[in-house]
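Of the protein chains in this complex, one is absent; all others appear in place.
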Amino acid sequence: MTRARRLGTALLGGGTGTVFLLLVLIFAGILAMNPGFFEGPSLMAFLKQAAPLVILAAGQYFVIVSGNFDLSVGALVGAQVVIAARLIDGEESRTVPVMLVMLAFGIGVGLVNGLITTVLKVQSFITTLGMLLVLYGAIRLWTGGAPTGSLSEAFRTPGRLGITGVPVVGQIPWALLIMLALGAGAILLMRTRFGRILMASGDNELAAKLSGARVDAARTAAFVLSGISATVAGILIGGFAGVSAQVGEGLEFTVITAVVLGGVALGGGRGTALAAMAGALAIEALFTLFNQMALPATLRPAVQGVIIIAAVAYAARRRTRPALQSTASPS
Amino acid sequence: TTDTPADDAATDESAPAADSGEWFVQAEYDEQLAQRDIEPEGDPNTPWLQAIEPEWVDTTEFKREGGDATVCFSNASVSNPWRVTGWITMQEQVKVLQEAGAIGEFRTSDAGDDDDQQISDIQAFVDSGECDALIVSPSTTATLTPAVETACASGIPVIVFDRGVNTDCATTFIHPIGGYAYGADAAEFLVENLEPGSTVLALRILPGVDVLEHRWAAAQQIFGDSEIEVLGNEFTGGDAAEIKNIVSQYLQRGDVDGIWMDAGDGAVAAIEAFEDAGKPYPVMAGEDELSFMRKWEETGMTAIAPVYSNFQWRTPVLAATMILNGEQVPAEWVLPQEPITAADRDEYLERNADMPALHYAKFGGEDLPGFPDAWRDR
Amino acid sequence: MSALLAMRGIGKAFLGVPVLSAVDLTVNRGEVHALVGENGAGKSTLMKILAGVHTADAGTVELNTGELGSRIVSFTHPAAAQKAGVASVFQEFNLLPELTVAENVHLGHEPRRRGAIDRKAMNEAAAAALADLGVEDLAPTAKVGTLSVAHQQITEIAKALSQGADLICMDEPTAALADAEVALLYRLVARLRERGVAVLYVSHRLREIFDLCDRITILKDGRLVDSVATADITPDELVTRMVGRRIEAQFPPRLPGTETGEVRLRIDGGGNDYVDGIDLEVRAGEIVGLAGLQGSGRTEIAEAVFGITPFTRGTVAVDGRPVRISRPRKAIAAGIALVTEDRKAQGLALHQSVKANARMVLDANARVHSRQRLGRIEGLLASLDLVARGDDQEVQFLSGGNQQKVVVAKWLAAEPGVIVLDEPTRGIDVGAKHKLYSVIRSLAAEGLAVLLIASELIEVIGLADRIAVLHDGRIAGELPGGATEQEVMAYATGRRHDRPDPEGSEPE
Partner (left out) sequence: MIAPTPRRLGTTALIYLALAGVLALGAAAVAVDGGNLFATANLVDMLTRTSLTGFLAIGMTLVILCRSLDLSVGYVAALSSLVAATTMDGQAANIPLAVGLVLLVSGLIGAANGAIVAFLKVNPFIATLGTGLILKGYLDTQYKGPAGDVPAVFQQFGYTRIAFVPVSALVMLAVAAAAVWYLRSTRTGHHMYAVGGDVEVARMSGIRTTRVLLTAHVLCAMCAGLAGLLLAARFGTGSAEAYTNLYELDAIAAVVLGGTLLLGGKGGVAGTVAGVAILAVLDTVFNVMQIDPFAKDVLRGAVIITAVALYARRQLDRTARRPRFASVQGRPS
């Protein structure tokens, strides 16, 4: 009974519910436009290209719920793809080592973001904005302005291929499986003591500190997680479409929008990982819907803006409204 | 890439046109299409010095003794591979001229695609009073006009290239034929190689950039007069992921027989979308970016690489030396602009065999001493 | 004498759950009217409706202030209430730490000259208001963030006074005050009464209610129990009617089998920027009280022991083992717990559930985390008689008192050996207070060492086995439990001093 209620509040309570509603509406719209969309293959294709944003959303969720921002993910994704192309340079054999290097790099960037924010007390908005600039410049400095080298087939597998010959759906993309695995991981992580401390730190730093929580450590860890998610996203995006100079540009705003759309409060202490990822899915679905409707390309940003504001406003109203709760007596 | 010359250069009346959001100017369209068939003056082995129907202007007023002239260059940005390639070429050309003692110091500033920034950059050069010649690669057509005018007024020779400005005060304005020609080359190829009634998807970088709109405007003309059905025109920001995503969605809904692009960035991703969807390759118009040309060769698909001559980056510095020597230069220096076809594709791939993927085939720096290292190991 | 305020049939529900139903309240001019009831009875809510913070779902508010005469009002914004002559001191602080005392006092109605804010006038007015309160040791230009809780409370009161209201509502104004300041408040209230200003007074301190108030309105579970003249009721009756059952002798006796054992906490010459020369030992099963005027540094001692602002001099030993407590984590690892004096800022993650808060200490410290302890939390909350809508209700929606119970629970969950309680009964109703007293006793019985800070002297006297009295950051003297208030005050005010001179306790 308690479980059921908890699930209820998780899905419908606070702002969280809105995103699932939104998701349903958008999918309904797509269905109306193009019933074929939900046939296995095209749905799989959709999930494949949505996976990176969902994974980024999970990473960003940790940072936001602990009361911070990570504006550097877009630049990091771009950097990772470029690093991969340059270091692999077409050599299949280098794939795995380079992936490890990328992981280390992602962790490193997260660590730096975290330490600057927690130890030097620089507001994360600025820390990560600075990191964005540094990454953007440094990576181009390194490659002389435009990506060089090329990716190996093996590197491209996770983002591009999948388990083929599956009945109905045709191909189950690796990206989807990775997304599901990491998503589940994120949800579980929030149930651990780390997750609870992260949440408390975002809600009331002082109270958490006085309860003995290592707030700074937790927050730094959140940045590291975000760095890792950006790395994975980089591997998937690079795998999906290969190298191009513009990879990752502007992703940071899309992903933060997604997380907030999921009812996660900027400033921390509220919202669930599941909803955050649902938010990412909703955004991707929205883009698909636009495409299905053949909405004039120049108008799309405007419509997107209206929908985002409306959804978040609706969620805000929901939050201040009664969320059904039992009147259980104490104990 | 997002760079084509301002075809409305030297016509202040283009502003109203922009107002109405109407990009098509018949006269310019006809002129450019005609220019494609005109034999340019000069040595075909140095296309960057060729000129189509030049009107030579006298520059003795700028003649200057001693080869220590300071040449200043206000660059819009190096924010895309096409500009990066060109920028390297220009620097290599400068080295040659400096060693030859033709010019002295070469100063540059980069505005990072910010018009206001570039205006400040130009002002700074003018105020410093140390530039003997000023080269400008404007980041947007109309907005830099006042700044360039002030530069002209300061009495130094001003050389504008790539995109133009709405004034003809510059000593010379260097650019390849232009966007209408580019868009037409691509569109005509598709029309010729596709059955009537075939479907074409147009992939564009971003809206509102006058220089890109001309390519699309020309294409619309040609598609309009043909039996081709244009499925849609989508903005991709040149992001491979976005391109692949969009193309996949179109393929999921039906067949796409041809792809028209206003710039080659991410062309490979578009082709991969067809592979992943298990559909036959489209007839394709990309650009002379190597990644695309290599894919083209590898797949043997029917394609063309329209060219927006990257070698134009050599011309401005050369023009500067000519002007400082008081030699004549064309008032509007129209460089040749020929697409790469299946016929000469392999030759260009051969030449650029060890160049990186995002390098441009017609960069025209093969004879510079820095070649190939400067372009290969960036 | 016409009614200044008449609230009739007021009803209010939060999240669909009724908090007030059909409550009537009438306050006359120049009357000091007490509003009493258990935690969660709805006192603050009723007050907030009057102040325009909440809007009532049902009922009418008739106000007869200023020259507008009697009229029905319904405030949708505190500004409206203030305009109408209703000023409020809310239960939780409403101050901006970044602003000065004067700026806070005049917030929302800054004095202006020719359109521009007149800071000079503002400071003077604030100084006057403070003097009016009889407070000299507080500069109008001091940043509120640097003040003690008590000084902040005084700023709050000055803020309410500065609006020249006809009706002033005070929600537990003395909760943060030591008896000396309470005396100030007494005089102030008397003066207000003379000026014909009415005071609506919410407090859990029966003594004040009987000292100050003319009438008493009793709430229970959001319903009106009765409204009586103070003269017509005895404290015992009042308590009975508030709680609905009789509360035996105010302070429970030591539980049988409580014997004072080994020294669990020992401080020798402890000192830092705020306190100095602290020698203190607390034995297992012993309750030691810290008394003193506000600002005497009691909280500082608590914070030093717990490693928030650690001792920079002297030594601390827990269970005989010397420990360097530089961070709260270390204190917790050493088996120390601290119930802080400001539950909202320091104690609770307000948007998290009761459960999440109650297990926070266990979650945060691997050293104390354990299945069994997690398992005991539910029982703990129950034993504190927490009133909440299930343990996944967000604590922000609990009443002040119930929030405090959650804080206590989260520390007891860690089963500490030494527990420091800073103002544990602040804003807690008699019932809950009594509950907490017996909890404290039973903690002692279980062999914990208890260090108790309370601004209400009687609590320290009634509960503590020994009382250390602080004066200006130093321990002025020690008294046995059950000492008289006069004895304690003698030390607290510095009239008596039987500790070595400061020099004795300088760092060597």
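Read from first to last, the chains carry the letters A, B and C; within each, the first residue is number 1.
We adopt the following convention: contacts are C-beta pairs under 8 Å (C-beta built on N, C-alpha and C of every residue); 3 or more make two chains touch, one makes a residue touch a chain.
Since the structure is predicted, the reported quantities are computational estimates derived from the model, not experimental observations.
J.: Given that one chain is not shown, what are the shown chains it touches?
T.: Computed over the complete complex, the missing chain touches A, B, C.
J.: From the list C:G85, C:P173, C:G222 or C:G271, pick the residue that touches the absent chain.
T.: Residue touching the absent chain, from the options given: C:G271.
J.: Tell me which of B:V96, B:A124 or B:C169 is the one touching the absent chain.
T.: B:A124
J.: In the complete assembly, which of C:S21, C:T65 or C:T100 touches the absent chain?
T.: Only one of C:S21, C:T65 or C:T100 touches the chain omitted from view, namely C:T100.
J.: Given the contact definition stated above, which residue among B:I52, B:A142 or B:I174 touches the chain not shown here?
T.: Hidden-chain contact among the options goes to B:A142.
J.: Just checking the interface: what residues of subunit A touch the absent partner chain?
T.: 116, 120-123, 125-127, 129-134, 136-138, 140-141, 145, 253, 256-257, 260, 265-266, 296, 298-306, 308-309, 312-313, 316-317, 320
J.: Take the complete complex as the reference. Which residues in subunit B touch the chain that isn't displayed?
T.: These residues of subunit B touch the chain that is not shown: 15, 18-19, 21, 23, 77-78, 107-110, 112-117, 119-121, 123-124, 127-129, 140-147, 150, 207-210, 213.
J.: Residue-wise, where is subunit C in contact with the chain that is not depicted?
T.: Residues in contact with the chain left out: 51, 53, 77-79, 81-82, 88, 90, 93-100, 103, 107-110, 112, 115-117, 136-143, 145-147, 151, 159, 271-276, 297, 312, 472-473.
Basically, only the chains that are shown with their structure count from here on.
J.: What chains touch subunit A and also subunit C?
T.: Expected: no chain.
J.: Hey, which chain is the most central one here, using CA centres?
T.: Located nearest the centre of all protein C-alpha atoms is chain A.
J.: Compute the centre of every chain as the mean of its C-alpha atoms, then state which one is farthest from the centre of subunit C.
T.: Of all the other chains, the one whose centre lies farthest from subunit C is B.
J.: Whole-Å distance, subunit A centre to subunit C centre, using C-alpha means?
T.: 44
J.: Using mean C-alpha positions as chain centres, tell me how far subunit B is from subunit C in Å, no decimals.
T.: Measuring from centre to centre gives 74 Å for this pair.
J.: I'd like the Å distance between the centres of subunit A and subunit B, where a centre is the mean of that chain's Cα atoms.
T.: Centres of subunit A and subunit B (C-alpha means) sit 37 Å apart.
J.: Among the residues of subunit C, which ones contact at least 2 other chains?
T.: There are none in subunit C.
J.: So which stretches of subunit B touch two or more other chains?
T.: Touching at least two other chains: none.
J.: For subunit A, which residues are in contact with subunit B within the complex?
T.: Checking each residue of subunit A against subunit B gives 34, 36-37, 41-42, 45, 49, 52, 143-150, 160, 237, 240-247, 249-250, 288, 291-292, 294, 297-298.
J.: Please name which positions on subunit B make contact with subunit A in the complex.
T.: Subunit B residues touching subunit A: 78, 80-81, 83-85, 87-88, 207, 232-235, 237-241, 243-246, 248-249, 252-253, 265-266, 268-269, 272, 276, 356-358, 378.
J.: Residue numbers of subunit C touching subunit A in their complex, please.
T.: Residues 15-17, 306, 308, 328-329, 331-333, 338, 340, 345-352, 356, 359-361, 363-366, 369, 378-379, 381-382, 385-393, 410 of subunit C touch subunit A in their complex.
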